[in-house]
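Missing here: one protein chain of the complex. Every other protein chain is in place.
And then chain A:
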């Protein structure tokens, strides 16, 4: 029974090819757009998602723009529950011109990469980086973007720390996971500090953030409280939080944009739902006589409803399947254009699941009214209907 029923629904779907094709195209575009917008949202949260629960960030309690003294390092290290400590400063260098933006940090070379096992750097490159005061480690995507290779000199113009800074690429790291940011530029904090001592002594021995790795079994909240208590009532009080919370504070600044993108992604689905419902309503209206005939032959109303639903689902799921298949290659193509804004721009499995769910929802919702109408049609009225 199902075979003939399925054939019936399938051929009904293909009956008005142009209309079905246009609806299918609309479905593909809408579900594709939904997937890409959802991918943008997950790219926005990539830093948050990639954050380790075992890492804490200590920053100046007033604002991130205020530094902390280097002298805090040993006092933080002395706190119970901290296994490793490192620090970094946002450098904000410009390569050639502002359009070539990428994040650049001065990091404590000997300790930084031990805290970030997700940055995979060959041991000899790491050793070369530590040996060379002007050494730099760059992400694989960033290196590819500018064609940098190990040994290349990269000049950056300082914005926060004035002057021209020349670095030598000593290592190229790769991400351990797909969600690891491969667009960052790291150089030695000591190099920054030494130059500042000569040019801007007031800015030397200052750290942007401290990075703390918790010892196994340690409670992040407890350690944060202890660290902040250590510097309470000092000139530079600290605010210590998990890396996730730290990253989240950046996302929160753009929360309205993320919300707007999210709303647009759902509006797109609502619009195509209305378009699809209209298509199904037109199809059902044209088939009034056929539905009446089926009812006259003894088909129960729910059987007629199922036929409308099957037709709607076939169209919606076909569109959904094509859109889901097209999303990763399209996202990959777009990611090259958005690399400097979204270092990690990959379609998540959950996004594809949501796309499939959206297609299913569109198919079901679009069929409700036409199916009810077809189910309720009076046989005598339907038989008089002219298609």
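As a convention for this text, a residue touches a chain if its C-beta (ideal position, glycine included) is under 8 Å from a C-beta of that chain, and two chains touch if they have at least 3 such contacts; residues count from 1.
Operating definition for what follows: contacts and distances are computed from a predicted model.
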item: From "Formate dehydrogenase subunit gamma", "ABC transporter ATP-binding protein", "Sulfur carrier protein ThiS (Thiamine biosynthesis)" or "Lipoprotein", the hidden chain's UniProt protein name; value: "ABC transporter ATP-binding protein"
item: Hidden partner chain, touching residue among A:200, A:296 or A:325; value: A:296
item: Identified contact with the non-displayed chain, of A:94, A:140 or A:383; value: A:383
item: Omitted-chain contact residue, chosen from A:8, A:45, A:101 or A:146; value: A:8
item: Where the unshown chain meets chain A, residue by residue; value: 1, 3-5, 7-8, 11-12, 15, 289-290, 293-301, 379-380, 383
